[in-house]
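All protein chains but one are shown in place.
Moving on, here comes chain A:
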Amino acid sequence: MSETVTGPTETPAAGTTASGATIRLENLTKSYPGNPAPAVDNVTMDIKAGETVILVGPSGCGKSTTLKMINRLIEPTSGRIRINDEDVTDMDPVKLRRKIGYAIQSSGLFPHMTVAENIALVPKMTGWSKSGVKDRVEEMLDLVGLDPREFHGRYPRQLSGGQQQRVGVARALAADPPVLLMDEPFGAVDPITRDHLQDELIRLQHELHKTIVFVTHDFDEAIKLGDRIAVLRERSHIAQFDTPEAILTNPTDDFVSGFVGAGAALKRLNLTRVRDVGIADFPTVTVEDPLQLIFDKLRDGSHNELLMLDRRNRPYKWLRRGDLMRAKGSLARAGQLVHDTVTRDATLHDALEAVLTDSGGRVAVTGRRGEFIGVVDMQTLMNSVHELLEADRLTAMEHQHDLEHLRGHQTEQELEGGGSGL
């Protein structure tokens, strides 16, 4: 019924051409002269191809520094960086960066260039043909949901914050890099636009399968976007690196649970879609049904309530048993209009919201064209949340058990090794 995402050993979605690349950080350290404590201390991290990894942590924890070491905007003091198993720590940084998309807060668009010129920068530098660049610009604008004809010749200052950010992402992706680094890209836009941009990024990632490393301090954003989340404490020490589900249900320590914040169970609701829980059937009638039939259906007992659908099968009205009587047999006045529905792609959070505001404690689920599919009520939601949390807990425990087992095994081996050395 519900799809539980397994532990961090899961491989990325098969069957798709993962255009992403693996990233491996090995003992990455950055210290600044005159400061005894390193800004980033010995970070080791494995990022799989096509995966979205979120670095999240309090401000000043070194998450941005860690990100900027991947494209060597900040040169690591020690440690190695491997992209697709190729050591890039000593590669020419300019060449390296052309293969890594980079999007930042406040979009970083060059104000003296048009939208098209901004997007064309990297393809031009990497020696694409003129017509190739031109086509690519159109394609990228299309991809991020901006009409090429309208936005082609505009200057960044003629765009809204959200549009600028879209162009920023288009520029980052223009040369089709396998890796995309995003440094708090949605930090400076208003909450509604941010929500849109996040949805857009999820859609993009669905199409493109890049390896994305995303920095944010907003844990909710991390949950929404990440395949895996690395919660960082000061000096970029990894407090926990796991799936959002695992972090929500089984934070390793007080620091992580403090960062997750209150209402982990509520946040968990954001990770599951309505399609994953039991959508119950509900007796329906349509507006075209004769009045007598509706009466009979209501009277015959098993249900106190009916859902009336309109001509196109969309939920229209809730009808209770007494409603028709009270309205003196007039269908037009009887019942309660359906004011909120959810789609199957809605999160359980949205569904709960709808259920809570509904007087009958249920919400109609609709398909793509608004047609009725079924109903979700409070009981279903509660049951599935319990199940989800239980499943998460089990996975987490298993995972922990595996880790302990592995550790025990390693110690054993080390002991044996030491023994034979004597």
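Note that contacts are C-beta pairs under 8 Å (C-beta built on N, C-alpha and C of every residue); 3 or more make two chains touch, one makes a residue touch a chain; residues count from 1.
Following the convention adopted for this analysis, contacts and distances are computed from a predicted model.
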Item to check | Chain excluded from display, named as in UniProt, from "N-methylglutamate dehydrogenase subunit B", "Osmoprotectant transport system permease protein", "Imidazole glycerol phosphate synthase subunit HisH" or "Aspartyl/glutamyl-tRNA(Asn/Gln) amidotransferase subunit B" | outcome: "Osmoprotectant transport system permease protein"
Checklist outcome for this item: Touch with the missing chain holds, among A:125, A:291, A:325 or A:382, for A:125
Checklist outcome for this item: Missing-chain contact, candidates A:171, A:210 or A:317, resolves to A:171
Item to check | Omitted-chain contact residue, chosen from A:48, A:97, A:194 or A:210 | outcome: A:97
Item to check | Candidates A:71, A:243 or A:395 - the one touching the absent chain | outcome: A:71
Checklist outcome for this item: Contact with the hidden chain, among A:38, A:58, A:79 or A:108, goes to A:108
Next on the checklist: Could you pull out which residues of chain A are in touch with the chain that's been left out?
Outcome noted: 71, 73, 94-102, 104-106, 108-114, 121-122, 125, 155-157, 171-172, 181
